[in-house]
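Input: a single structure, listed below in structure tokens.
One protein chain is absent from this view; the other protein chains keep their places.
Then we have chain A:
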Amino acid sequence: MGIQRDRVRFNVGGKIFETSATTLANAGRDSMFGSMLDENWNLQSRETDEYFIDRNPACFSVLLDLLRTGELHIPAKIPEKLIYREALYYGLLDNVRTAKWGQFDGNRLTLAGSITGQAPGDGTAIRAGPLGGCCVAHGSMVHVYDWMLEEHSPIYLDYQRINDVGWIDSENIVVSACERLGRGDGGMGLFSSSTGDLRYKFQVSHENQVKSFTAGAMSFSSDYRIFASCKGRSNEYGIGVWDQVTGKQSDFFYESPDWSLGDADRLQWLQNSNCLLVATLFPRKDNCYISLLDFRVKRMVWSWSDIGAPITVHEKRVRDAIAMEETNSICLVNEYEDLGFMDLRRTGGGVKWSSRRRLMKGKMPDEPCYPKLALHGGQLFSSMNDSISVFCGSDWVLTSRLRRSYGGSICDFSIGGDRLFALHSEENVFDIWETPPPPLI
């Protein structure tokens, strides 16, 4: 047990650094410095009076500065990747990640980068991971990127067309895909995000018989359940439920003849009301079907459809829907990016549309994309053509618009890990938007 001196001297690749044990303590116990300064190891260094570290001094300087100030400043001459590698060596990657971008705010986003992928065809979906990574579904492949935007092994499920992807946690991704009739291919699988290995394949049983199925939209609940819209034979449409821990099917909500569940475009688990929002939208079906399912009582507790609604000149077809539990409402969007709202507390109410078409500028692109909605931290996001609009406040005032000229229309976007990812349809490109760290003063 040597006497702990606060001053610490490093010789990193021949360059001397001096710092304090207090600064190094910011690295945490699970880092090289944490171990090094632990009393178990502290006995030996007194004779030389300095620690030798056989690493790049320039990078060490950047990382030491990070430990001192909590901020990351990478000189232009050092590639980011080099810093990441060194941070991994010292066990400081988490410190780097938290310093790199600030807490998410839709009104302060800046474009942090764009990644061009190599997959052919239109993008299907993009999903932000919990730690700042993302995965992009293209045709039958899912490309996985970590927060450093390095690509890992891609994911595929029997090379069947991917319908939806989702992160269960930073290590696990679930993929839903089309089935191949009679072959048992497709369906749903759980993959490792770091290696791309298939870890588990989910099964659906009808009347105690395992059946092949096409899995569509998915949603995960905080009590470790997975929901997915499923299509099988004619009477095997509905919403399947699995346990994330055991992987076993725990429930199946069959669709009734006059309603649509198995084709749903969007599922959303509502934590407070303990219900699942299921929305099947135009153009997958001629009509829109939005409902809330309560699995405890096996009942549809709320529903809305535009069947029989008069078709006006300015046809308003719902293209996406999202439930907002704080305000007990559902937000809808049509192809003109008009927002509509419905009350979740009573069935049979109409849609209150708020027309914003006059705000739209610029011509329609050649290949329009359907609008998409997202909700994050009390801010509402809606994508339309090549831009994403941000709405705030109780009246959902348009406060910001994200747009970049390259890549064409945005076909999907996702928010998570304090980042926003937008996937473009024309080119195989996705953008990363971040909130910069807060200003100095």
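Note that in this section a residue touches a chain if its C-beta (ideal position, glycine included) is under 8 Å from a C-beta of that chain, and two chains touch if they have at least 3 such contacts; residues count from 1.
FYI, contacts and distances are computed from a predicted model.
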Look at the options "histidine kinase", "Cullin family profile domain-containing protein", "DNA replication complex GINS protein PSF1" or "Metaxin glutathione S-transferase domain-containing protein" and return the one that UniProt uses as the protein name of the missing chain.
-> "Cullin family profile domain-containing protein"
Based on the whole complex, identify which of A:36, A:230 or A:318 touches the chain you can't see.
-> A:36
Of the candidates A:16, A:88 or A:397, the residue in contact with the absent chain is A:88
Given A:8, A:24 or A:53, the correct residue touching the omitted chain is A:53
Over the whole complex, note the residues of chain A touching the chain we left out.
-> 30-32, 35-36, 38, 40-41, 43-44, 51-54, 88-89, 91, 171, 192, 194-195
